[in-house]
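So, chain A:
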Amino acid sequence: MNYLYAAYTVIWLVLFIYMYSLNKKQGELKKEIDHLKQKIAERS
Partner candidate 1 sequence: MPRISSNVLLIIAAVLMLIAIYMVFIYAPTERTMGDIQRIFYFHVSSAWVGFFAFGVTFFYSAAFLKKKDLKWDNIAVSSAEIGLLFTTITLITGSLWARPVWGIWWTWDARLTSTLVLWLIYLSYLMLRNYIESETKRAYLSSVVGIIGFTNVFLVYFSIRWWRTQHPAPVIAGGSGSGLAPEMQLTFGFCLVAFTALYVYILSKKVEIGRAGWEIEDIYRTLDDK
Partner candidate 2 sequence: MIYISQIVSVIRKDIIAELRTKSTIGAMLLFGLTIVVVFSFSFNLDLQEQKNLAPGLLWTAFIFSAILGLNYSFSSEYENGCMQGLLLSPIPRSAIYIAKLISNSIFILFSELVILGFFVWLFDVRFTMNWHWFVLLMVLGTIGFSATGTIFSAISAETRMKVFILPLLQLPMTIPVMIAAVEATSILLGKETKFTFDAWSTMLLVYDVIFITLSVMLFEYILEE
Partner candidate 3 sequence: MSETKSVFEAQNIVKRFGRSAVLKKLNLRLKQGEFVSIFGPNGAGKTTFLKISAMIISPSEGNILVFGENIKNAGDLARVEIGFIAHDTFLYRNLTARENLKFYGNIYGIEDIDSTINHCLESVGLLNRAEDLVSKFSRGMLQRLTIARAFLHDPTIMFLDEPYTGLDSTASVFLNELIHKFYNTDKTGILTTHNLDQGYDLATRLVILNNGRIEFDADKDSISKNDFRDKYTEIISS
């Protein structure tokens, strides 16, 4: 029976890790964009 739970833990583990990394990456990119936009605003 533990194969059933093993299978579902694998599915959720893989999906969550992947989605978490996506969100983190998007967060970093957004931060960099805002930082750049702010730098441009200061310069002009």
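A quick word on the picks: all candidates are chains of the complex that A comes from, given by their letters.
What we mean here is this: contacts are C-beta pairs under 8 Å (C-beta built on N, C-alpha and C of every residue); 3 or more make two chains touch, one makes a residue touch a chain; residues count from 1.
Keep in mind that what you see is a predicted model, and the values were worked out from it rather than measured.
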Touch assignment for chain A within the complex, options 1, 2 or 3: 1
List of chain A residues in touch with candidate 1 within their complex: 1, 3-4, 6-8, 10-11, 14-15, 18-19, 22-23, 25-26, 29-30, 32-33, 36-37, 40
